[in-house]
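Of the protein chains in this complex, one is absent; all others appear in place.
Entry: chain A
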Amino acid sequence: MTEKNIDLSVDIAGLKLENPVIGASGTFGFGREFADYMDLNRIGGISVKGLTLEKRQGNKPPRIAETPAGILNSVGLQNPGVKAFIENEIPFLRKFSTKIIANIAGNTIEDYCSMAEQLSDADIDAIELNVSCPNVKKGCVAFGNSTAGISEITGKVKKYCKKPLIVKLTPNVTDVKEIAVAAEDAGADAISLINTILGMAIDIHRKRPILANNVGGLSGPAVKPIAVRMVYEVASVVKIPVIGMGGISSGEDAVEFMLAGASAVMVGTANFINPTACVDVVEGIKNYLKMYNHSSVYEIIGKLQLN
């Protein structure tokens, strides 16, 4: 039997990815950290560390706690600022075919608009609006947890944004569907989810939280079922493409999200344990498609049949 060609490429609102696997923001640095371990050309895209208008130092350590099948983090958006990213990081990333997604976060809507404007003139491929970071005191998640908030920020940023605009949703809401619809109605080109789930871990010997910030965001295998359910819910109410993430570490995990309706996936925490996780997920998806004789990823996206 001759092996037929499998087309892994996907088009997310004009963002053309060679394959549907993207390094998730905050877990893939600026790509260069992984270049020793893998060929960056082999993954569809990289969503870079969350950028803010000015450089940020982030939260006090400890910033991480291990929990059953997961981790809590409270990095607090440490990053060099959007200008330094444009000057120092884009030239390196551009040496590869992988697509560059700029993940942005801010204290005010004006911050977001200003970043979207600067990045629209920069050599990147899409902007991911992070309105879901649980680790900073002001702004950010406050815009993402109500329909009015998400609608206002998406609408305003869209005016300044000349690249595909992905809005990244928080799972820390009662009904993620209505938030997703509000983002779509306000002009989002795609939705990504989930960001981390707010959590806490306590050192019982010190009678204090492990994280200096007391609370942090849960990620890793522990969150996967929640993420799959939310991706399914969102994909069934919006028409724009959905990018799924939360606990993906294998091709099988990614396929779950794609069947639930995700056109692409992001891999986060798994990169810490296995620096080649993204490439392994690409291979795993390919093997699955081969096994069921599919020739394109579109043959599985949203093809879940409910019982």
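A few comments on the model shown:
In the analysis below, a residue touches a chain if its C-beta (ideal position, glycine included) is under 8 Å from a C-beta of that chain, and two chains touch if they have at least 3 such contacts; residues count from 1.
The definition used in the following text is that contacts and distances are computed from a predicted model.
Among the names given as "Dihydroorotate dehydrogenase B (NAD(+)), electron transfer subunit", "ABC transporter permease", "FAD-dependent oxidoreductase" or "sulfate adenylyltransferase", UniProt records the absent chain under the name "Dihydroorotate dehydrogenase B (NAD(+)), electron transfer subunit".
Only one of A:Glu66, A:Glu110, A:Asp175 or A:Glu252 touches the absent chain when the whole complex is considered: A:Glu66.
Shown as candidates are A:Asn5, A:Gln57, A:Thr174 or A:Gln305; the residue that touches the absent chain is A:Gln57. By the touch rule set out above, chain A reaches the unshown chain at residues 26-29, 33-34, 36-37, 49, 57-66, 68-71, 73, 75, 78, 220-221, 269, 271-276.
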